[in-house]
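Here the complex is missing one protein chain, while the rest keep their positions.
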Amino acid sequence: DLLTDLSEDQLATYRSTQTAPDGFDEFWAETLAEAAKHDIDVRLSEVETGLETISTYDVRFRGFSGQEVAAWLRVPAHATGPLPAVVQYVGYGGGRGHALENLLWASAGFAHLQMDTRGQGSGWSLGVTADEAPAQPQVPGVMTRGILDPATYYYRRMFTDAVRAVDAARSLDTVDSSRVAVVGGSQGGGNALAVAGLRSDLAAVVAFVPFLSDFPRALRVTESYPYKEIIDYLVVHRPDVEAVHRTLQFFDGVNFAARATAPALFSAALRDTVCPPSTVFGSFHEYGGEKEIEVWPYNGHEGGGIFDEERALRFLRGRLGDA
Amino acid sequence: DLLTDLSEDQLATYRSTQTAPDGFDEFWAETLAEAAKHDIDVRLSEVETGLETISTYDVRFRGFSGQEVAAWLRVPAHATGPLPAVVQYVGYGGGRGHALENLLWASAGFAHLQMDTRGQGSGWSLGVTADEAPAQPQVPGVMTRGILDPATYYYRRMFTDAVRAVDAARSLDTVDSSRVAVVGGSQGGGNALAVAGLRSDLAAVVAFVPFLSDFPRALRVTESYPYKEIIDYLVVHRPDVEAVHRTLQFFDGVNFAARATAPALFSAALRDTVCPPSTVFGSFHEYGGEKEIEVWPYNGHEGGGIFDEERALRFLRGRLGDA
Amino acid sequence: DLLTDLSEDQLATYRSTQTAPDGFDEFWAETLAEAAKHDIDVRLSEVETGLETISTYDVRFRGFSGQEVAAWLRVPAHATGPLPAVVQYVGYGGGRGHALENLLWASAGFAHLQMDTRGQGSGWSLGVTADEAPAQPQVPGVMTRGILDPATYYYRRMFTDAVRAVDAARSLDTVDSSRVAVVGGSQGGGNALAVAGLRSDLAAVVAFVPFLSDFPRALRVTESYPYKEIIDYLVVHRPDVEAVHRTLQFFDGVNFAARATAPALFSAALRDTVCPPSTVFGSFHEYGGEKEIEVWPYNGHEGGGIFDEERALRFLRGRLGDA
Amino acid sequence: DLLTDLSEDQLATYRSTQTAPDGFDEFWAETLAEAAKHDIDVRLSEVETGLETISTYDVRFRGFSGQEVAAWLRVPAHATGPLPAVVQYVGYGGGRGHALENLLWASAGFAHLQMDTRGQGSGWSLGVTADEAPAQPQVPGVMTRGILDPATYYYRRMFTDAVRAVDAARSLDTVDSSRVAVVGGSQGGGNALAVAGLRSDLAAVVAFVPFLSDFPRALRVTESYPYKEIIDYLVVHRPDVEAVHRTLQFFDGVNFAARATAPALFSAALRDTVCPPSTVFGSFHEYGGEKEIEVWPYNGHEGGGIFDEERALRFLRGRLGDA
Amino acid sequence: DLLTDLSEDQLATYRSTQTAPDGFDEFWAETLAEAAKHDIDVRLSEVETGLETISTYDVRFRGFSGQEVAAWLRVPAHATGPLPAVVQYVGYGGGRGHALENLLWASAGFAHLQMDTRGQGSGWSLGVTADEAPAQPQVPGVMTRGILDPATYYYRRMFTDAVRAVDAARSLDTVDSSRVAVVGGSQGGGNALAVAGLRSDLAAVVAFVPFLSDFPRALRVTESYPYKEIIDYLVVHRPDVEAVHRTLQFFDGVNFAARATAPALFSAALRDTVCPPSTVFGSFHEYGGEKEIEVWPYNGHEGGGIFDEERALRFLRGRLGDA
Partner (left out) sequence: DLLTDLSEDQLATYRSTQTAPDGFDEFWAETLAEAAKHDIDVRLSEVETGLETISTYDVRFRGFSGQEVAAWLRVPAHATGPLPAVVQYVGYGGGRGHALENLLWASAGFAHLQMDTRGQGSGWSLGVTADEAPAQPQVPGVMTRGILDPATYYYRRMFTDAVRAVDAARSLDTVDSSRVAVVGGSQGGGNALAVAGLRSDLAAVVAFVPFLSDFPRALRVTESYPYKEIIDYLVVHRPDVEAVHRTLQFFDGVNFAARATAPALFSAALRDTVCPPSTVFGSFHEYGGEKEIEVWPYNGHEGGGIFDEERALRFLRGRLGDA
């Protein structure tokens, strides 16, 4: 019929065809080990925002290759004692945004570290972090930047930044390092899944309508950007189909999910053509930790929106406790 | 050339051709007097949101014809003593939204009353307030609901609600009634201008890319909704062109602006096709109080977005003072 | 494959999953009984059109809650003796139109009563009838007006008007009350099916590509308006999915069809994305009376157009006889 | 500003730059003389439509080169004595349509001859008449068929058919040959203007939003089909710009209007992008006979629709009298 | 799922439902015999292009009914002795183009005859050849020109031209008549398949993403032009569905493929919505000669582009040998 993707019944039994490539774990172990050679070097400077209930800090830390990555830290004004923390990753094209945006998590009493997105931060929210790497011929965007080799692929650098953001959060006095969660929607959800698969010290994981998940199916069923950037690339780079698929195996949420252990909340939307629900379930079914998923029958890629955040707030309160 | 509308130079000298119809002031005086017969009857009930820095209340008051209108009230948790207040109106199609949204103004230390939008509240944010009135044949939306007569036009009811929301805010113990501002973007900015023209007790007015302003030009130069709803109506209701224009005279921001006295901040965007900058300047040039305007050269109807809000925060701090 | 909907073979065996809710018959019995408390009060006034072969009358009668509903009555000039009558309902967004339009049925010798459409009559043809009822927050259009409760849903009022239009026609001297048919396409066809299920005194029913039929499937397979208004509503009103589906059960053509007894002619078009053919067959297969259906393999929502009308003319001649 | 075309003030003074080429009158005199060598040879056969107030005839006559052209003739049933006649031409892509369509003119008491459109009749209404001529390379449609030479251009054949349709109408017993009007909208209006310029025996001319008028401006200001077919042609046939413009001079309504003498009713719509109002005024200002024009300020190419027809009915009644 | 068409696995087993109509072979035998009554009458005149490595000739020969058809002949400058030849057909809307275009085949050492396309040659490349035949009412384009009867269908004339182009090539001194291949993409591929089925003296056949193949499926699964021209026709010409399908049987690549014997190279693209891959496989699976097919998993109708040509160059070198 005309439905965007599989029905709820079909989603319940669907399984991704994606597999982990040989050397997946070694690749990531080496990547993170290389990054760990660089001191995390977190620097905070308070920002005058005009807000009275929230204190805001410009944060810098060292991500992939020790390159500088920016973030915002927001905490309830006058908070004392270590707080549970939410490390948030941003959707495609956006950056950490403006200091006055995204007040929810700090207003709810969490220390909120919102990581910037290297080289993006121009499509709908501001960013300041550069992506330092040679750019082979590519389709506009970052989906095909360096895609012919896992070592040069853009998301190797970004996922490493995301792991390091957890280190940065844990290093803060204001944060209780045993109560750190990662949260994100779309690309941010893809980051959250990657971190969930690469770290064993997370208290919770939240991935709304996650992107970068189940590439084999996504490339078959999606006509929407940003997945379509990869299709556009293959339209011209016809001889590179196999190389591209091999690279993507190293970055697929399906493979990270299988290695994750922290409790997780997912969401999926049945009319989502950007991150079709089957691709979300591709990761969900493989997820190794305790897990739950909210399915929105009439929504597109906006998913549950504020309702997703409301549920995540309850979920995180239950897992991380009060301030 | 291909620019959406007039250049900055042309905007500086442009003047709207709109005029106030005979009986404009009487029409509004009678409308507000009729509403004032109904007690404002503000009812508050606290809502459990999970936020720690903000207290949130479901508000109900009596608007046009004494009909019930909803709102959210957000105040800094543990705030004492009367606060300066921001009464906010919402853009077309939206309602007061979810209790977890729009935390900026309360986080900045203001009492923040966000009024619901009768009969809308479904396009992008939730609402719960009904529009109680017979609906003559109309184009989908509210732009042509009752448009053949000022007495039955939708915005007569909504602007009256907006005036009454100021009364509701002033009636609250937590609010310093001498320091109340009205704020809004797009339709919300149109509401703010209407209230600015109908009340003399406001401390400040903020209207971002205001809608419902300079109808004669808007209907000539715009191809975008929601102004286009009126064009769609006239496409079919060909004999009613004059009646429609006469009704619109009673609701044009240009005519409200000429009667306003409170200091005001406007914004306009040169590539805005929804509320073209010339239509904004139509009201700005007539505005009777102290005034300033931010012009965004490369933006569309999103205008300055968070930058507009940042400037409004400084503007209101200067006019309303600290909590 | 890429086909819009099911193939002809699949349509032959498809059955809707829609069911009648508890209290369906009581709900409608009470609704019609309430309307019947108001005298039908038909008023006719002849209109000068410039036509020589057709006499035209502006008609007013009392519909839902006794509210005034307009119609056109067209009869062959100089017709004597009671005529067979065609009561026609109009498609979404339109009204009874202009007196010079829709000359077919009167030219064919029928008394032709074309009912106006409350609160619509602006999208493509003129209307003059108001929809008198409070409007809860809704998506532009009428599909979600009052949708949270069967008692407040827009189509409760409209279907009642449609039933009453048959009463109005039967009350006319010029009409042979034993030979009244209901006819309509799209929304008009939905009205015709509703009336077919609510009255047992019809001589024939014609429903071209009927709308408001098989909502469960329509909301799964359609991306087109006006069904999509409901999806747009649920995108924002996420908590109201169940309430909406419950309301729709009371207004689904599938449930009316199961109660119908008059002989009926349907049409469906295989490339119709507005009223997909499967949703039409959903009602057709349940239809309780004698029935036939014309399937147009290459048409969209225009269906058979004038060919549908040509066939309906023969069908009605056969069922209603000559003047 | 953003308006589609010139304002009403500018339209009042606008004059087309089109000129009549040398040999214009000779070209048409010879073309019509050649056609006149063939007997008009009108054949009528009554059609069973099921209508009771109108009698309908399939008509065939000899048009350009004596080729067979079809038409419908509709007359009030039982009409006696010669009737005033309306010869109607059809819009682009359509044909004479179905026998059950277009009942207005006969219902109003006129003999109504609706000419078919050679080689079109597939876009929105049916036709049966062939265009017999070699087709040089062309853009899909008929706008560039044979466009490199006036002698081979499609509209040479069609305008000749249109002139001959008047001959056919005048030859009928049922028609009062002193009371024949030509009527049409869009392409049909272009035909009506051409006939108005080529014959001196018409009682009236009606051209709604006429097409094929003021080509020099149309090709500068229009991005819409069917004018755009010519632009598409020149995009590829770059060396043929001059030849194309020379051909169009022989077919421009501006040049026919200057030669017309019968009283005429025009309409134009200010938001018409298919036949921009300036191009309509290009012909209107040159029109040689008594003339009036209805301007629709908010309509597109639909113009006045049924309101245009209502006015035309009064206009023709005034010029042609009653049956 | 959302894939454009069948998966690779499904394509491997898919079989078209098309069948050859009675009289297929007789129809084509008579058509070609009639054309053969006209001498091929090849005329060459050298063109000054400014190129130094290629000599170019304007070619004219007699095609269907002896009508003049144009072509370009390009040969390596200073070539001696008979060369293997490539006869190329052009895609929909285009013509033989400009003398400076399409230098590949002559640069590769072949005699390259590029046939013009009667009556097209305006959409994206130039043509000069007329289509001489009466045009019944049709949708813009050539897909429905004369479609009610095989004898009058446009492609009867074009396929005959294509067969005659091989005769023209073989008649040239510079061509080795035992080494002639036909090549084309899209409509050109459809022509190549037709010629492959109508001649037994070809050395090789190349059909990239061929059009005019497997009409029964194409009309079910395609929403894209030019197949959609036929759907547009049937939308209006509702009574002619059977006649149209009968005509198409005489022109379907599936039926030509079944009669072909020369070795062939096909290509198909999985995201091709213009010539869906299933329709290509419809012909491929029936193809009677040795055959191979390149499948492009991420491409649309552009197929393999220059990679298809690179493979064709190797394929033809292998089949036709060196100059």
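Lettered A, B, C, D and E in written order, each chain numbered from 1.
Simple rule for what comes next: contacts are C-beta pairs under 8 Å (C-beta built on N, C-alpha and C of every residue); 3 or more make two chains touch, one makes a residue touch a chain.
Note that the structure is predicted; figures quoted are calculated from it, not measured.
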Contacts of the hidden chain among displayed chains: A, B, D, E
Touch with the omitted chain, as defined above, among E:104, E:128, E:241 or E:293: E:104
Residues from chain B at the interface with the omitted partner, ascending: 1-3, 271, 296-300, 302, 304, 307
Sites on chain A contacted by the missing partner chain, in the whole complex: 93, 95, 117, 119-142, 144, 232-233, 236-237
Positions on chain D where the hidden chain makes contact: 4-6, 217, 219-223, 231, 234-235, 238-239, 241, 273, 276, 278
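The definition used in the following text is that only the chains that are shown with their structure count from here on.
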Counterpart interface for A-C, drawn from A-B, D-E or C-E and sharing over half of its contact pairs: C-E
Which of B-D and A-B has more C-beta pairs touching across its chains: A-B
Between chain E and chain B, distance of the C-alpha-averaged centres to the nearest whole Å: 63
Distance between chain centroids, defined by C-alpha means - chain B, chain C (Å): 39
Numbers and ranges of chain B residues touching at least 2 other chains: none
Pairs of chains in contact (touch as defined earlier), listed by label: A-B, A-C, A-E, B-C, B-D, C-D, C-E, D-E
